[in-house]
Every structure is written in C-alpha cells, then in structure tokens.
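Excluded from the complex is one protein chain; the other protein chains are retained at their positions.
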Amino acid sequence: MVVHIDAADLHYTPLNKQIRAAVRDGETEIVIDHVLGQRFIADGLVGEVTITVNGVPGGDLGMLMRGPTLVVHGNADHAPGNTMDGGTIVVHGSAGDAVAHSMRGGKVFVRDDIGYRGGIHMKEYEEKRPCLVVGGNARSYLGEYMAGGIVLVLRQGETGTFVERGIASGIHGGEVYIRGEVDEDCLAIGAKVLPFDEEHRARIRPLIEEFCRHFGVEAAPLLGADYTRIGPASARPFAGKYTWE
Amino acid sequence: MANGSVPLRYRISIDRDRCMECGRCVENCPYGTFRWEGDRIVVDSRNCTACHRCIAMCPRDAITLTEHPCDYRTHPVWTRDARESIYNQAKTGKIILAGMGNASPLPPIFDRLLLDACQVTNPSIDPLREPMELRTYIGKKPSRLSFKRGEGGEVELQTELSPNLKLDTPIMIGHMSYGAISLNAQLALAKGAHEAGTFLGTGEGGMHPAIFPYQENMIVQVASGRFGVDVDYLNRGAAIEIKIGQGAKPGIGGHLPGEKVCADVSCTRMIPLGSDAISPAPHHDIYSIEDLAQLVRSLKEATEWKKPVFVKIAAVHNVAAIAAGIARSSADAVVVDGFRGGTGAAPKVFRDHVGIPIEAAVSAVDQKLRAQGVRNEISVIASGGITNAADVTKTIALGADAVYIGTAALVAMGCRVCGNCYRGLCPWGIATQRPDLVARLNPEVQAEHVANLIHAWTMEVSELMGAAGINAIESLRGNRDRLRGYMLDEGMLKVLDVKPVGA
Partner (left out) sequence: MCGIISVVDRAGNRMDGSKIKHALSLMDERGSGEGAGYAAYGVYPEYADCYALHIFFDNIVETKGVVEALLRTWGTVVHDEEIPTYEQPNLKKIHTPWRYFFKPDVALMSGTSSPEEDIVTYLVMKVNTTVPGALIYSSGKNIGVFKAAGWPEDVADFYRIQDYEGYIWLAHNRYPTNTKGWWGGAHPFNLLDWSVIHNGEITSYGTNRRYIESFGYKCTMFTDTEVVAYLVDLLARKHGLDEEMAVRALAPPFWDEIDVMPEKEATLNRAIRLTYGSAMMNGPFAIVVANHDGIVGFTDRIKLRPLIAAEKGDRLYISSEEAAIRRMEPELDRVWMPRAGEPVIGRVY
C-alpha cells in the first residue's frame, strides 16, 4: 500500500513524524506531495522504504539517513545527502551547493547540474563506498577534502574542456571522474590526473548504468566516452608544510 | 687607567672534559677571544661580543656564554648601562655608537595586539585548499577609472595606470647597503628576494655589478649622500626609494665607519679608502615639502616616468602629516620606519630615544590619508622591528600595504644580533668587508635561507588570514576590526583605532 502525505503548509517536524510513523508501521512506499522548501526530509531515517518527494524540498534532504530510497521530482536545495550513511537519493532536476557533504555510504544521483563543493569531505571504509553521480555539470571545489568514495560528473550536453577551479583540493582518498578533457589548471593542491584504464571504466560502469536506468537515458554513449580520472597526489598532501618548534 | 676596567660583558668558559681541542673556536673568532698557548686553548672573555660563532662551530657543544657575569648592586635608575655609558664617555668625551635596533626595555605594541578568527557567523577559510590571495601591488593608483563602451558592448579602459611593483607576498627586504653588509650578504638577499617573488633595497651604497643579474628585484635608494647615484643606477632598479630618514636614527643620516670602507666600497661610493662615509642629515636640496616633490619629479623625469618612486621617512611625531605631504608629491609609496628599525651604526642615544613605534605610526598615517580621501592612491610600506608573521599580519591590519624586514633577513643568514656591526669584524660574513670573513658566507646557501624565511612567513600570514575568513590581502589592509588590544591604555587604543579585548 502506498502512503500519501500532503505536505502543503506542513512544517518539517510534523512531516518527518508522519514519515517515521509510516516506516514504523512497516510501510514500504510513501509519496509526499506539495513539498515546498521543507528541510531535513528523512533526516536520520533508518529503514528500507522508498519515498517519492513531489515538489522542491529544502536543504539537507536525507541527511544522516541509512537505507531509504528518496526520489525527488523537482530541484533539490542545499546539501542533499549530507553525512548520509546509506541508501539512495535520485533527483529529477538539479541540486545546490555541498551535495553529498561528508557522505559515508550510499548513492546520490542528480539528473542535471550541481553547485559548488559537491562531494566535499566524502569518506569511505571497506565496503562502505559512497558515490555521487551528476548528469550535467558541477562547479568549483568539486571533491574538496575527499577521503574516499567516487564522484562521477557526466557533463551531458556539454562540449569543450571542463574549466572550474579548485577541483579535489586536499584530496587524500577516493576518486573524481569527469567526462571529457579537464584543464590542468582546474586541479587544486594535492590532486593529480591519474590514468583512466579498462579497470576504471569497469569501476564506473555500474554507476553509469544505474544513472541511465533512473533517468531513462541511453547508456552506450556514456559508457564508451573518455573520462578524466583525478585522485590524490599523495596520502599526506600537506606533510611538507609543517615543522616542529 | 684611572677608573680601572669595566666588568666583563660576557664570560666564555670551555668545558675541558668535552673539548676535543680541534681549535675551531680559535680559527673562527675574529675578536681574539681564543688563542693557543702551547697546546692549550686560552680564553680572553673581555674580547667576546656574544656573536656565538664559536658556539655554533664547536663540534662538542663545549662552550658556554654567560652575560653580565659580574653583578652590580641593582638599582632601578642607575642601571648597568647608565653607569657604563658614563665610564665610556668620561674616558673618551665622544658620542657612543651602537648597532642594531632599539635595545631599551619598552614593551612592543605588537605583543599587545591580538588577532581575530571566524567561527559560526562566518566560516574560516583553509588556505591549503581554497584560494588565498597575497599578491600585492605597490605604487600609485587612480582615484577612479574612466571607461569607454564600444558598440559591441566591450568595455575599454581609458585611464592609464602608473607603473606598480608586483609582489607575490607582502613581505619585502629593506635597505641594507653594500658597505654596511658584505657583497656576499647582499647577493644572498638579492637572490632570496628573487626566489620569493619580492624585492630588496640596495641601501645607500649604490649597486655593485655583482647584483646586476637581480636588478629586476632591486629597489635603488637615493639617500642624502647620493652615494652611487647616477642615471644608469636609477634605470636599473625596479623602483627608486628616496631615503629621508630611518627609524633607528631619525633626523640624522647614514653612517658607515671607516673600518668597513674597503677598496670596493671606496669605488662604489666614490669616497676615499678607509674614511667614514657619513651621509648628511637632510638632503641638501630638500628643505621643505615642495622640495621633496621636486626631487620625486626629477627622478621620474630622469627615468621617463617608468619607475615607481618611494619616499622613506622615520616614524616621528608628525609622521602622518609628512606622509600626507608625500602623498601629494607624485610619490608612489611612503615607507615608514619605526623606532625599532635596525642599523649598522647609530648614536645610542638616537637609537634608543628618538622616534615612535611603527604600530602607532602606521595607524596614524593610514587614518590621516583616509581622512583626506587619498589612502588608496598611494601605498604604505611599514618597517621597524618585525620579528614574525603575526607582526606582519598586524601591521597590515593597522593600515600597511606591505612590510620591509631588515634584521630578520640577516638573522636568517646567521646573524645573532650581537650589535657589533660597526666594528666590521662580523664572523658570519654579514657586516664586514674583510675578505676572509666575507668568504664564510655562501650566497647560494644563504639565499635559500632567506627565501625559506619569507616563504614560511607568507604561509603563516595565509593561515592567519584564512582563520579570519579573509581570502585576499586587500580585505586585511586597515581592517582594525580584526585586532583587539590587550593591556593597552585607552589613549593608545584610540590612536590605533582598535578596541580592547572583550569589546
């Protein structure tokens, strides 16, 4: 059975209460309509449930959640997937700044563009390997402070070289893949262009396929395209800056 | 010897158990503190100047130095220094000279200023990972710009900008003349400045040909003695600085003791070998502010208006008014040297008692120029006792565009600030012209040390700026709101335009 929640004029606390109540009752499908700016939807939610969000959610969508699948029909605001622990977020639209901030597990798929500082501080440990996949473009400081996980920017519809700045600044783990050419000047301190081989193509293949499934896009051209792979220049990028008294 | 000898300044002792009798102390000390007597090293502590050369060279750390080994009866007014200066003057009847900067126990204002950091209400910035702009342009700037818009919508700039110096860091190296320091020392500084993307002042000794390869990083000085000044010299420099005064001895000119006037110095300065090179107190063609404007323009004419011209003044009571006058004189920058500025030789009574601190001077100059609506049109460079990156940051927050370091650069090359520069026997090869001593300074190695220092401080300034949520140096300049005074009285806080901690 599908649970319907009307979010019109509903504050996020009662909205989340209704969501949690449904999950506790064992519901597996929830649809929320007339969402307009509510923050913290599914914040800290644990469980196997699919939530469809119709409208424009506010910031920190799915923050700290572990397990649920959120499907958004509209643009997401600031930091969807913030410190997310597991589960999936699918945004049929674009998202703002700091998408997947400090993410530690799960996957975030954005159909269109994201803003600045996407994937900042993503981390990973053993099987917990978060992924952020962006269908359109991403802005500066992508993958800043990254310690793990994968950021994949497909740049559909974009031709020409990627020209944002500060990419993967301070990266010490994880990888950023960007379709097409990336100007050397875009890379920030600690980041390096690494070889992109069949091994890496195989690594991002399942992500591309899942992205295409979610948004009904043809996979072949994306699978066959060339990607620039960016990773850490060293595990201790700032060791050379400090000295003892 | 009517009054007998004055007690030892320093006592050197050798730990004979550790000493391996290698004799390096004897070889290295130019002052005659050590000598061989048979197979034993004998110490004559009276000659010691605390230059630390022996200590640095001893492979066994066997040498100890104690200051003031003999106590006087303690007295708050008749200090050791007061007594000994009188013994000296009674004997000689002369003006006492001293080296390096102000040695009187006045607390530095820098140590009573604390910096701000951002939290919550806005984010601090991490300079390791986000852009941090320390690039500084020194020179004249227009008060406004005029544009022309073309039909295609493109904008064309019509105002022509005066030439500016481009610095990668707001830290520059001040003027220390060839003569006061050795050629090797000056070469090391020039090379270090070049590597750090900044500039070095020639001082008033002219520019030796060995420095020509670095001329694009040199600021040539025109001081009252006009030593080494000809049109080629002016054209070589990246900028020209008219030295009116210096913080260590406001009101009097430079002084190079005859001990340091060797053949090369005699040639560069065009004065007799072994004679003292004393620069006059004023420029004898500048007796009023309009005369200064004339000198500025004459130098610009001579160099076809291609070089920025700076004017350096000592920080005195009406420094703000003088700076305002300089701002109207076509000069590109005013350099303010506070009372802690270093020197190779100055009368002690000037070094310790004349002039005002740079913290107060730069605040006063910045405020005065702002009040007159001209602050942005001229650059302000501050110097005088800047010892670390926090001092640099605070000086800029008080209103400077950039700073000159002097003593700090020499310390980077090994100087121990013993203050005996005027004797010309510097064992580090810095403040001497004696060829065997000069040879001890390796310009390549020391250039790296100097560049390292500037680099390290620049990184620290970046960190301090980032913590304060600022990513471009323009936004730190004159931003006293990011400073607070601790244990400064109300009057001082008002002069600095800084609030007390907690406010």
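Chains here go by letter, A and B, matching the order in which they are written, and residues are numbered from 1 within each.
One rule holds in what follows: a contact is a pair of C-beta atoms (placed from the backbone, for glycine too) under 8 Å apart; a residue touches a chain by one contact, two chains touch by 3 or more.
Computed from a predicted model, the values in this text were never measured in an experiment.
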| message | Considering the complete complex, identify which of B:Arg375, B:Lys394 or B:His455 is in touch with the unshown chain. | response | B:Arg375
| Chain not shown: contacting residue from A:Gly62, A:Gly96 or A:Gly190 | A:Gly96
| message | For review purposes, identify every residue of chain A that touches the missing chain, sorted by number. | response | 36-37, 39, 56-58, 75, 77-78, 94, 96-97, 113, 115-117, 139-141, 165, 185
| task | For chain B, enumerate the residues touching the unshown chain of the complex. | result | 118, 121-123, 125, 130-131, 133, 135, 137, 141-147, 149, 154-157, 159, 161, 164, 370-373, 375-376, 468-472, 474-482
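Simple rule for what comes next: only the chains that are shown with their structure count from here on.
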| note | Expressed in whole Å, how far the mean CA point of chain A lies from that of chain B is 53
| field | Partner chain A, residues of chain B touching it in the complex | value | 126, 128-131, 459
| task | In the complex, go through chain A and note every residue touching chain B. | result | 141, 144-145, 165-166, 169-170, 188-190, 238, 241
